[in-house]
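In this view, the complex is presented without one of its protein chains, the others remaining in place.
So that you can tell them apart, the chains are marked A, B and C in the order they are listed, and the count of residues begins at 1 in each.
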């Protein structure tokens, strides 16, 4: 089974997710600076999520490049990953509109954590399908970033209820860490 | 006539359907657990519909793989199928927001039933166009799951007005039954 | 310049137009038959517009098939056509929510008319770019349906203010007339 349609479908879903997030930036009725100023937290959370979805799209591109073909298992692992990604607009808007309050900040981290977990499952599904000679297996190596991120998300979720600004900073830091393109996978092409 | 654009268009429509369903998960104004808790039924109905749309996308992928070319009839059978799929966001939100009440649960089943019926029509259109040697004809075999699902939907619609939880469980059960990838079609590739 | 991206972009825009129209089918807050019943006109106008957009997508598919390559002029003629198509969700919802009142029914016809006009412009742009041997030129022939539709739209717009149901019936009749796939273009492939 070819991987073309899986890539096209994922591109479509990710493109829609990244774009509908901007709909939560509700257009104010007054043409004033105050009205605009109130949107500041929503805008910041939109930027953060745009970067996260961009990172995932970028890595998805690399990941699928290493896959040789796709099985039914890979397809469902991919849909499972897209499911968690589809919750980004919700958690982003909730966190932004409530000015990075404790609970929305924690939930934002939970969805980030689940997306990261489903990403690992997707990687495993591809490696299992492609067998021992999977290029992904060699490319991944120790996967330090992949192992560090869930730990950082977990600590941010816990910190949300005590020092929520540190939790938000951790989300920013993890995004920064991933912004560097994943050379492990990019190189073997 | 090539089938590339039909696949691309269907991927686009299905990607949008699966993603806009999440917009019905209305972002609450309070950052509290109570506000989140009220979204529980809407979230559950979203998960169920996400799985159903995922199943249809998956099977659409397999189905089109067996089609050798497409006619105008196949195109309209495909649009007819996409029409019923496009009503999923509506019935999903109505059922979720009304906590799985009788009528919304029944309507959810009616749209599932119509989608299943339009799927059968699409299969017939492809088989008719491809003629006797249609790979789909051979692949389908007895099509037990395809024959069972409408019966189960019908019984769920009837049960909605008496034991609505059983109706909901039937929807979950049919989804589970289809989650197993359709090996009849997958194998002959 | 290849036509692949123009097709992909048009597929994307048309897929989004056909899908966001369903968002105007506002989910009622009550789980009752009365609440559902009020949506009847909105649903009918959705079905009508779904068929129209489906017809245009189908014909776009055929049209682009006959184009040999695309110029900047064809690209802008295509965007111009997509612009009028993008107004369908607005006129559809306005007509549906106001129960096929005179003015919304007339505006619905105006947008149909403009879409038909921009379609003719797109055909001319392709024929001009492809020159005398344009397969489209031969395929079009007398283009009876293409000449009849604008006249029917015009009469429906005028009738909206006197006998609006006849206007609505004309919209349905034109859609029926086009539902038959455009064999003039399909055959020479």
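Heads up, the rule we're going with is that a residue touches a chain if its C-beta (ideal position, glycine included) is under 8 Å from a C-beta of that chain, and two chains touch if they have at least 3 such contacts.
This is a predicted model, so every value here is computed, not measured.
The residue touching the chain not shown here, chosen from C:44, C:107 or C:121, is C:107. Touching the omitted chain from subunit A are residues 7-8, 11-12, 14-16, 18-20, 22-23, 25, 27-33, 36, 47, 50, 54, 57-58, 61, 65, 179, 181, 186, 189. Remark: the residues of subunit C touching the chain excluded from display are 1, 5-6, 8-9, 12-13, 16-17, 20, 23-24, 72, 75-76, 79, 82-83, 86-87, 89-90, 93-94, 97-98, 101-104, 107.
Keep this in mind: only the chains that are shown with their structure count from here on.
Matching the C-alpha atoms of subunit B with those of subunit C calls for a turn of 90 degrees, to the nearest 5. Chain centres here are Cα averages; for subunit A and subunit C they lie 37 Å apart.
Per-chain Cα centroids separate subunit A from subunit B by 26 Å.
Residue positions of subunit B touching 2 or more other chains: 8, 12, 16, 20, 23.
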